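Data first, discussion second: the structure below is written as structure tokens.
A single protein chain has been omitted; all remaining protein chains appear in their positions.
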Amino acid sequence: MMGENSRTDIKIYLGLLVLLIVLLLLPTRLSITWTRTFAMVFLFIYWASAWNIIGGMAGEINFLHPIFIGAGAYSSTVLYINFGVSPWVGMFLGAAIAVVLGLVIGWICYRSGLPHLSFALICLGFSHIGEIIALEWDLLGGSRGLVIRPAPGLANMQFETISTYYYMGLGMAVLMVGICHWISRNKLGYYLKAIKHNETASAAIGIDTVRYRLLALAVSAFFCALGGTFYAQLVLYIDPHSAVSITAVISMILFCAIGGFGTVLGPVVGTLILMPIGEVVRLYVMTGFHLIIYGVLVIVVILLSPHGLVPWFQSRMKKTQEESPA
Amino acid sequence: MLVSVQDITAGYGSVTVIKNISLEVDRGEWVAVIGGNGAGKSTLFRVISGLVRPRSGKIYFEGRELTALPPHEIVNKGIIQVPEGRMLFPKMNVIDNLLLGGRNRRARNNVNESLKKVYDLFPILEKRASQEAGTLSGGEQQMLATARGLMALPRVLLLDEPSLGLAPLMVREIFNSLQILNKEGMTILMVEQNVVVSLKNAERAYVLENGEIVMSGSSKDLINDDRTKQAYLGI
Partner (left out) sequence: MDITIIAQALIQGLMLGAIYGLIGLGITMVYAITGLLNFAHGDFMAIAMYLCLALFTHFNMDPYLSSLIAVPALFVLGLMVYHFLFRRVLKAELLMVVQLTLGMVFIIESSLLLTFTADYESVPNILHAVRFSLGPLSVSGSYLATFLVGGGAGAALYWVLQKTDLGRQIRAISQNKDAATLMGINTTRIQMIVFALAIALLGLSGSLTTSILTMEPYMGLELTLFAFIVFVMGGVGNFLGTLVAGYLLGIADAMGSLFIGGHLGAMVPYGLFVLLLLFRPQGILGAK
């Protein structure tokens, strides 16, 4: 058993290594548009993985991430535009705001033991309120948004070549997947799994469920906010619609769903499959059509393999190994 | 034979709960299936009512196969189950519960007579008519569950542990009513853990152990059988 498992693991790691090498060499062959697209794909792998910590691993329907991303994007941008503070510094203010917001909302909701749906609605409500604040507050540019004047330079987190963003995004995605892998192999991961499976029983065996859910939420919020800053610097323009976007969090949820909820590689697989397809459709068929493709693919995957592609693939690999013990 | 269960095997997921069960009930008979907790009695009833599909085997009612029918069609044929734990509709009043019992295709045109009849049999229900079922006492709930079953004009009444959780006095009262019904011609198939009560009331019985029938015969023979005495009556 043990041997088989580690052999499967080795195969997966080898596959990932090959994928990583391909991705490292890819920019030399890609057009600027596609390099930019892939930078965005990496950002979504990063975000979806961060969402997966609280959504997939702890199993809650969490829609707070538009606030977290917005906090990151708006904090660093406002500080940079108005006070010339480097985004490298500003992003930590954003992350801090996101963590505090997450902890406050989470603490109130988790303590009162709200059922899943009520919690999801509160999250949606807060995300809506976040969008409204961005629309109403002049400092944040209202509905016209904020434009970041191009001024390439490492200190400004702006780069001459788009491939630098590509590598930065790739690095962030790899880092985030590593963090998720680490969490899933440690106490936090086991506790989250137990809470997802049965919160009452977990509390009964002595797991401080509120504390670990808050911890997961804080980690998720922190990294999502940092991603928000990266997004602002990549696009150099943010507005309430794009930076506090419920569509974005739904996309993340769907990416995780296709790949496999709560699995480390699920968000990677889901995003890598859906986003490039969506992008091709957006570029060559019709913009707007890509979301229809996302929706259709998610429904198909859920009906055929309810737990997503990664668990399906793993069970297939196990089966073939059992059949041919070579 | 009114009901004929032939070689039924069934379970949940990959677990097999009952194996190769065969039994028969004739018109007007009162037959009991006795067995301990977890023997598979309720599963057998769920298969007969169509709530659980059997893996293999067939069930016939008046010579016609039931096994492929959806549950509500089985009810329409007059095979009425009074499930374990009564399964009343707790937030509806007594009347609504009774009306739901009497809404199947064969029974719906007879609702008023049926109501009169069950009120005669269980007068307390008429007094409680507008009370929520969830607020009734245990005995009253069992009466309501039985009455709800009778509203459906059963051609065979399946009773899943009618004595469960009731005080001895209440058990006697329920079984007195069942005796009256059976005398009037009602066919009864009942599963019970209470061996004494079962063998005292039913004409014939099957003994179910770990999902298999290990013994069967007339109640008289079973009461006098040494194995039954040892295993179930503690004599």
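Going by the order they are written in, the chains are A and B; count residues from 1 in each one.
Just so we're on the same page, a residue touches a chain if its C-beta (ideal position, glycine included) is under 8 Å from a C-beta of that chain, and two chains touch if they have at least 3 such contacts.
The shown structure was predicted, so the numbers you read here are calculated from the model rather than taken from an experiment.
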Missing chain: touched chains present in the view: A, B
Sole residue of B:Met87, B:Ala129 or B:Val214 that reaches the chain not shown, by the stated touch rule: B:Met87
Given B:Arg27, B:Arg55 or B:His72, the one touching the chain that is not displayed: B:His72
Among A:Gly15, A:Gly153, A:Gly171 or A:Pro306, residue touching the chain not depicted: A:Pro306
Interface with the undisplayed chain - residues on chain B: 49, 51, 70-72, 75-76, 80-81, 83, 87-92, 96, 99-101, 103-105, 148, 152
Contact footprint on chain A, counting only the chain that is left out: 59, 61, 108, 112-118, 120-122, 124-126, 128-129, 132, 135-136, 246, 250, 253-254, 257, 261, 286, 288-292, 294-299, 302-303, 306
